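Every protein chain of the complex appears in place save one, which is left out.
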Amino acid sequence: MVLNRVVEGAKRLVSPDRPTTSGDPLLDQLRGALTADRVHLDGVQRSLLSHDASVFEGGVAGPVCYPTSVDEVVAIMKIADEHGRAVVPRGAGTGLAGGAIPLGAPIVVAMTKMNRILDLDIDNRIVWVQPGVINLDLTRYLRPLGYHFAPDPSSQQVCTIGGNVANNSGGPHCLAYGVTNAHVVAIEAVVPSGDVLALGGLDAEPLGFDLRGIFVGSEGTLGIATKVAVTITKNPPSVRTLLLSFDSVRDAANTVSGVIAAGVVPAAMEVMDAKITAAVEHYVGAGYPLDAEAVLLAEVDGSEAGIDIDADRIADVGREHNATEVRFAKSEDERALLWKGRKTAFGAIAQIAPDYYLHDTVVPRSKLADVLEEVYAIAERHDLLVMNVFHAGDGNLHPLLIFDGREPGVLARVHAAGDEIISASLAAGGVLSGEHGIGVEKQKFMDDMFSHADLDHQNRLRRAFDPTCRANPGKVLPMGHSCADIQALRRVPSGVWG
Amino acid sequence: MAKIDADTKIDRALTEFAERLGADDPVAVVGGRTKWEVGGAPADGTRMVAAPTGIVSYLPSEMVAVVRAGTTITELQSALADAGQRSALPYWGNGSTVGGALAVGQNSLDVLGRGRLRASLLQVRYVSADGHIITGGGPTVKNVTGFDLPRLMVGSLGTLGSLAEVILRTNPIPDTMRWLRGQGIDPFAAFDALFRPSAVLWDGKTTWIKIEGHRVDVDAEQAALVRRVGPVEEVDGPPELPAHRWSLAPRELRHLDQPITDRPKTSNPTYPVGRYVASIGVGTVWASEPQPARSVSDAIRTVAARMKAEFDPTGRLNPGRDPYTTAGM
Partner (left out) sequence: MDLRLDPDDLNSCVQCGLCLPHCPTFRVTGEESKSPRGRIALMRAVQDEDAPITTEVVDAFATCVQCRGCEPACPSGVPYGHLMEQTRETLADAGVLTPKWQRLAFKPLASPTMLNVGSKALAIAQRARLVPKRLGISATVPLRQPSLDASGQDVHLFTGCIMDAWQRDIHLAVKRVVEAGGIGVMPTGDTAPCCGALHTHAGLTGESRRLADRMIDALDDGKPILVDSAGCGAAMKDYGHLLGTPEAEAFASRVYDIAEWLAGSDEDLPTAKPLDIRVAIQDPCHLRHVQRVHQATRTVLRPYVRELVELDDDGLCCGAGGAYSVLQPELAGQIRDRKLDVITATKPDVVVSANPGCSMYLSPELDRHGIETIHPMQLIDRALNGLG
């Protein structure tokens, strides 16, 4: 049949650096532990699983495994250990910091086939899921029961719970509900030794160190989650969504600080500037105003009785800060459309230029306006287009630098501008990342935020789980800390295209 | 009130604390001694050092407070209350300290309203076993920069590092807070009937419920509660709590009022036999006798032992105390 044909150039499919043929014992062992059709060594799988949604290039995936059970993950870890190979876990590949790209030629463990919702436990207000379950699928499953999974990153329609755990994902509604760490009560994880750990627990205050807490957000460097108990959150009885327009980004940012100062913690507060609003409106047609310099999307939820008190307070604070329009979403459809616009903002950028670089830093809310002004100035200095869309309530900035990669020299300017944005955020008392993680993207900035001793302690934490640097090595910590150096030891294979 | 200094330097109070702790002999940081027995008493010969005190900065519109570990919870909460805010710290009476509460890691009685203590710690500064001042986390409400040392410190009983200064997330105090009490009503139905109760406590007969929010919200929730589960009356506060703290899964609380013979047989006597007050939807139970030892897997013990060895290779930090025992709870 057609699928078995291999035509022109087939001989040029270079052989990978390490396990080369089906005769390699590593490959045979993996295929024996899983099944042959779930362990791949072909160029297609290896090249595709060498990338995520980021721009970063690392090494090339070694064998690609698709486990379907905890036992298979244990087997992979033990085989990797025996052969001295690193293991890189992976979800839907929507990460923006390069956390899931392979360095060297590690075994890539794609968790997408472990995608079952296992056990809904309403009494304990949790649901056990496999890590490959898609975030929005879980909420969709819970919806008829009156619950949802609170973390709602913009990629929620595709990102997996395992990925959320690895990155401690946030999202607009984390302002009131908290990030992923607040919604994970227990994790079954396989550590590099092959041991299966039960981290955390369903009881009120699990005994001992909060190993659950440190596993969340560890970007796959402590092991692989095979089962996660996440809390389910009651759907609010009522929701009010407001859209406020402003003549300046500063007014919008100051409104955000003002709302918090007024004692209101909305479920979400998101700001988009004029350029990104235009791009989004073109895609979704949600009715965003095109004449405003900035729009603030705010949402409050709670019981019907008092919900308008908070909504009106937000509206009042907005007017005090020169809001040119305050609009309440009149229907669930209008609300859904406004959120769809916000959540697809990043992808809509391709309508403007073929490439973008999305940053992610956090600054104190009161510094939002100042830092934003600096971001615009930095972009102008480097002759780049910048758009801002951000989780304003958390002070979480997401400047997007827009460019056309085919323009000579533009990448150097993009990186220079990015570095300055990060420096400006740190100088304002902020942090490197609010929700994308460090991955390979921000390792070099870790020294700007932490001392050598601080990073040494982070490395100790990591070593307690992974003393031999097998789990996603080369990520998070900068060069000079043990597992960060591992990629230097391993030759990056050349020739596998992709 | 001091502003948050964007370029926070490690201040003298912390370096002096580090000097007092030294890098050699067995030491323990002593707070208000309100939970001194949790995890076992410190070993004999351990030198006691008090943590630095004082609120370093607090800006209500940022919803964060920078506070030294030796500060009493009373002092912090009253400073926050002046600005209409509160924290997730439990209230243990005079003398208990911020650092002590974090080291023990127990949640407040109304954890459903205030949030879990472990989630409220944004940044931690601690003195390491070898005398360095280490910073983990960051000052913003959202942060995924690097490994999560703050989470590791909460509940570690000072065995991995000595808490010096922390940044806590704060939250507005709701307009109205109301405790209700109902005799013989179903506490689980009460918990289900409410959108966001701050606490639902139950002693097997009586249920106490805390509702917070705008006055109209609280009134509406109370009305819904009466409609769905039965009559309640307004009271001043929660009941007196028995001395010992148990940690169960919320589902297990359903067996508390069953005859002992009907309860699921798991390890040891898993359920209290005497007087108890249980936190519905949370799983914490205050009982007249202590919770029996809880089992810990070998795999977890291995990682925990490695963690201890990484952070305190000579075992000088708070010797004698073990986060993996239920002793003293």
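Going in written order, the chains are labelled A and B, and every chain counts its residues from 1.
The definition used in the following text is that a residue touches a chain if its C-beta (ideal position, glycine included) is under 8 Å from a C-beta of that chain, and two chains touch if they have at least 3 such contacts.
All values reported here derive from a predicted model rather than from experimental measurement.
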Shown chains touched by the chain that is not drawn here: A
Residue, one of A:63, A:104 or A:132, that touches the chain absent here: A:132
Absent-chain contact - pick from A:44, A:290, A:336 or A:412: A:44
Options A:244, A:348 or A:372, residue touching the unrepresented chain: A:348
Sole contact to the chain not displayed, among A:246, A:339 or A:356: A:356
Missing-chain contacts mapped onto chain A: 2-13, 42-45, 47-49, 51-53, 66, 92-94, 110, 112-113, 115, 132, 134, 136-137, 140, 155, 157-158, 283, 344-351, 354-356, 497-498
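Here is the rule we use: only the chains that are shown with their structure count from here on.
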In the complex, chain B residues that touch chain A: 4-8, 59-64, 84, 105-107, 115-116, 118-119, 128, 132-136, 138-149, 151-152, 154-156, 160-161, 171-172, 195-196, 213-217, 219-221, 245, 247-252, 254, 279, 281-284, 294, 296-297, 299-300, 302-304, 306-307, 309-311, 323-326
Touch list for chain A against partner chain B, complex: 121, 123-125, 167-168, 170, 174, 178-179, 181-182, 191, 195-199, 201-211, 213-214, 216-218, 234, 236-237, 257-258, 260-261, 263-265, 302-306, 309-310, 362-367, 391, 394-396, 427-438, 442, 446, 449-451, 453-455, 457-465, 467, 476-477
